[in-house]
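Taking it in order: structure first as C-alpha cells, then the write-up.
Here the complex is missing one protein chain, while the rest keep their positions.
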Amino acid sequence: MERLKSLRPGPVPLAILSGLVIGALMLLVSGDNPLVAYREIVEGAFAPRNWRNTLSWAIPLVGMSLAAAIPLRGGMVNLGGDGQIVIGGFVAAVVPIYLADAVPLPGFLLAAIAILCAMLASGLWAALAALGETRLGIPMLISSLLLSYPAIGLTSWATGFPLRDTSTGLTQTRPVPPGAELPELFGPVTMGLVLLTIVVAAVIYVDRRTVPGYELRMRGLNRRFAEYGGVRTERQALGAMFASGAIAGLVGAIVVLEVHHRFQNGALVSPSYTWSGLMAALLAGGNPARAVLAGFFFAALQTGGFAMQREIQVPRVLSMVLQAIIILFVSLRYGVGGGRGPKDRP
Amino acid sequence: MQWELETIGVTKRFGPVTANEGVDLRVKKGEVHAVMGENGAGKSTLMSMLYGLLQPDDGEILIAGRQVHFTSALDAIGHGLGMVHQAFQLFEELTVWENIVMGAEPARRGFLDRRRAIASVAGLAERYDLKVDVTQRVRDLSVGIRQRVEILKALYRDAQILILDEPTAVLTPQERDGLFAVIRALRDDGRTILFVTHKLHEVMEITDSVTVLRQGRVTERMATKESTPEAIITAMTGRSVSLDVAKGPATPGEIVLQVAGLTVGQGPKPAVADVSITVRAGEIVGIAGVAGNGQSELIEAIAGLRPGSGRVTLKGRDIASLRVAERREAGLAYIPEDRAATGTAAGATAAETLLMGRQGDAALSRGGLLNLPAISERARRLIAQNDIRISSERAKVGTLSGGNLQKVVIARELDHEAPLLIAEQPTRGVDVGAIEAIHARIVAERDAGRAVLLVSAEMSEVLGLSDRILVMYEGRILAELPASEATEAQLGLLMAGRTGEAA
Partner (left out) sequence: MNMLNAYTVNATIGGMTPILLAALAGVLCGRVAVFNIALEGKILIGAFFAIVGSYFTGSALGGVLCGVLATMLFSTILAYGVTRFRGDSIVLCIGMNLLASGLTAYLLRQIFGQAGVFSDPAIAEVDRIVIPAINTIPWLGWIFSRQTPITYLSWLLVIVVAIVLFRTPLGLRMRGIGQNPEAATTLGIDVGRTRRWTVIAAGALCGLAGAQLSIGTVGIFAEGMSAGRGWIAVVAVMLARDNPIWAAAVCLLFAIADTFSVQLQAQGLPNQLTDAVPYVITLVALVIGALRGRRRRMAPV
C-alpha cells in the first residue's frame, strides 16, 4: 500500500499551465493583476542583476530535489529531508569549530572534513529509516518523517544551550574558524555550486551508466521483477536512503559554510527546501536530471516570489501554492493508463 | 423463438486489441450452455459484459427478448444474472455469510441483521447441498469450498442465469464431479447456466449446447450431442492440432538439481513439506498438481526468492544459503509463472528487461559500469533470434501481447544457457501457435543436455513434455511416475490426493 504506483507523470507542461491558471484566478479574486504578478516573478528570477540571488536559492533547492529523487527512482519516499539537512548543517558547523580548537589545520581541510562528516551523519540518519522498514516493517514514509523531529529538537537544544554563541542574542553556534568557509570563486560561481554540480553529474552518471543505477530504476518500475533478477532490495533501500541523506547533509553543509558561516536554529528548515525539493522530484517522476531542472524551476518561482512581494505586495507564499497545485495536477496523471497490473490472473 | 439470453453483434475493444467482435450468443432457458475458446479468445470479456462489469462498444444484449443496458453489476443482478469469476472474488478476512450478503444485506433499523443473514445463507446452502460453515472466515477455506461460496453468492441474489467462468480450472476431478452435480440440480431447478471452459471433455459431459469463440468471434454454434470433439477443436483453433509434443526419448545424465527435505512455511500445514526432488541433465521433470498446492512456493524457494529449510544442491554445490543472484550465477535459469508481475516490468525497455539477472556478467558490465553498446547489441540479437515483435530494443515492453512478452522472458532465460531451467506455467495465456513453439524450445533445451524442471497446472502439458512426473498435493510430493506410464485418469486421482486408487 505504501508503494508508489508506477511513476509515469503525464504532460508536465499541462500541469504547470493549470497551476498558473489557478494562481491567476486566485490573484484576480484578491484584486491583483496576474499578468503583472507573473511578470514580477519572471523578472525577479531572471533579470541579470537577480541571477546571483536565484542561484544561491537554487543551490539548496536543487540539492534537495536530487536528494528526494534518488529514493523516488526506486519507488521509495524520503520525507525526512528536514532532519537530514539540519543534521548536516549542524555537523558541518560544530566539527570545524571544535576540531580547530584541538588541532591546527588549514581552513580548506577543515571544510572538507566538515562536509564529509556532515554527509556521513545525515546519510546514516536517513539509513535508519530504511533499516526500520527492512528490519521491522515500519513504513519508511512515516519513519523518515518522524525521525526529523528529534533531529531538529536535538540540534535546536544544542545550539540553544551547550553550544550557544553567548555573544549574540540569537540561537546559533559560534562562527566556523576563518578559512573553513566555502569561498566564492568568480562571479556568481561559488564552491557550493561547484560541489553540487559534481554531485549532480555523479548521480546522473550512476543512474544511467551503472549497475546500481539500473537496478534502482528497475526496482522503481517493478520491485518483484528486481528481486527475481537477483537485486538485493533491502541493501538497496539502505544505500538509496544513505545517498539521499548524504546529499541532504551536503546541502546543509554548503548553506552553513557558504552563507551563514555558523549553524542558526531554524535557518535550514524554514525556507522549506525539503518540501520544494520533494515536489520537484515528484514533478520529475524521480528522474534525477529532470529533478534538477524542476528544482531550478521552483527556485526561480520562489526567488521571483520575493520580488513580487517586494514590488506589488502579493505574498510570496503564492509560489508555494503554485508548486502544490502543479504537483496535484501531475499526480492526477500518475497511473492513468499506465502500468496496469495483471488483472485476469487465475 | 424466445431466447432467455441473447447478444446481437456485441463488440468490445481494449485499445488496439479487439476482444469481442460481432458476437451473437443465443441461450435457451433451462439449458447448460458452453462457451468455449482458447485462452485469450474473449470469453471472460463477453461474460463481463453480460454481467455489467464492462460495457459493449457496439451491439445489443437481450434478456427474455427485452434489450438491456447494464452500467454496473447491480443492474445485471437486478435482471437475474449471477457470475462466478475465473479468479474468485472473495473477501479473505470476512466470514462466509458476510461474503455472501455483501451488497444485499438484511438489515433491521439500519443495522446489519446478523441472525437473519446467517439463517438465510445457511438455509440456502442446505437446499442446494452446498456444504459450508457459514461463520468461518474465507481465508481458512479450501478452493473447492470457496467456489461453493461463490455459487451461493449468486443464488442468494436468486440468479436465474448463472455464469461460471472456467469453474473447473482450480478443482480436482472429484471436486469437479461435485460441481457438475450442483450444475445439474440448478438446471433441474429451471435456471440457465453459462459454462465457460476450454476443456473439451467437460463440454461433452455436462452441456446442452455450445458456442465456440476464436479470436473474439463466434466460429461455431450447435447442440452438444450433434457436435464432435474434432469439430469443436477445429472451431477453437482454426486447424486440427495435435497437442502431442514431438520428442525423442530422454538420455538422462548426471544429477543437476537435488532438493532434499525442503520445507517452506511453518505450522502443521507448511506450504511445502519435506520435498525431495532430483533432476538430471537431459531430462524434463514435470510437477503436476492443482494450482495452490505449494508448487509456486517450492519453485520460489529453489530460486532463492523465499526462505525455506532443507538442502538444495546444483551440480553438487550447496546453494541453499545463496542469494538469488548467486544461484543464477551458479547455473539456474527461471521462467516465472507470472510474466507481467515477476518476469518483466511494464515501464522498462526491451533492452533493460532482457538484461535483468545478467547485469553482473563480465560481457555486459565491468566494475559496476554498464557496457551499453554490448547490452543493446545483445538485446537486438535476442529480439531477432526469438522473433519478438517489437519496434526496437529501446521500446517499452508494457505494450507487448502476452505471447510476445513471454518470448522476451524465455529469450532472456534461455540465453543464460544455465544447466538448470525452471519453467513455471510456461504457456499460460499464450496462443496455440506460440505454445507449440515454446514446447519445442523446452524439448530442445533438454536435448542440449540441460535439466528442466517444469511446473504446470495443464495436465496435457505435463503429460506431453515430461520424462518423469511428480504429483504435488498439499505441499508434498505424493507420487512419482514415468511419463510413459502415466494416464490422465491416474494423474487426476493423484492430483486429488488419492494414492490408493491410482496405484
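A few remarks follow.
We call the chains A and B, going by the order they appear; numbering starts again at 1 in every chain.
Here is the rule we use: a contact is a pair of C-beta atoms (placed from the backbone, for glycine too) under 8 Å apart; a residue touches a chain by one contact, two chains touch by 3 or more.
Just so it is clear, the model here is predicted, and its values are computed rather than measured.
Among the displayed chains, contact with the absent chain in the complete complex occurs for A, B.
Contact with the undisplayed chain is limited, among A:A130, A:L147 or A:A300, to A:L147.
Set against the missing chain, the residues A:V77, A:M218 or A:A240 yield one that touches it, A:V77.
Touching the missing chain, out of B:V17, B:M102 or B:A384, is residue B:M102.
Taking the whole complex into account, subunit A touches the unshown chain at residues 1-2, 4-5, 26, 30, 77, 79, 132, 136-139, 141-143, 145-147, 149-150, 152-154, 156-157, 160-161, 275, 278-279, 282, 315, 317-318, 320-321, 323-325, 327-328, 330-336, 343. Touch with the hidden chain on the side of subunit B covers residues 51-53, 72-77, 83, 85, 89-94, 98, 101-105, 107, 110-112, 153.
Assume only the chains that are shown with their structure count from here on.
Centre-to-centre separation between subunit A and subunit B, using Cα means, comes to 46 Å.
Of all residues in subunit B, only 44, 86-87, 166, 169-170, 291, 303, 305, 323-328, 334, 336, 338, 340-348, 352, 355-357, 359-360, 365, 368-370, 372, 398 touch subunit A in the complex they form. If you check the complex, the residues on subunit A that touch subunit B are 6-8, 209-212, 214-215, 217-218, 221-222, 224-232, 338-342, 344-346.
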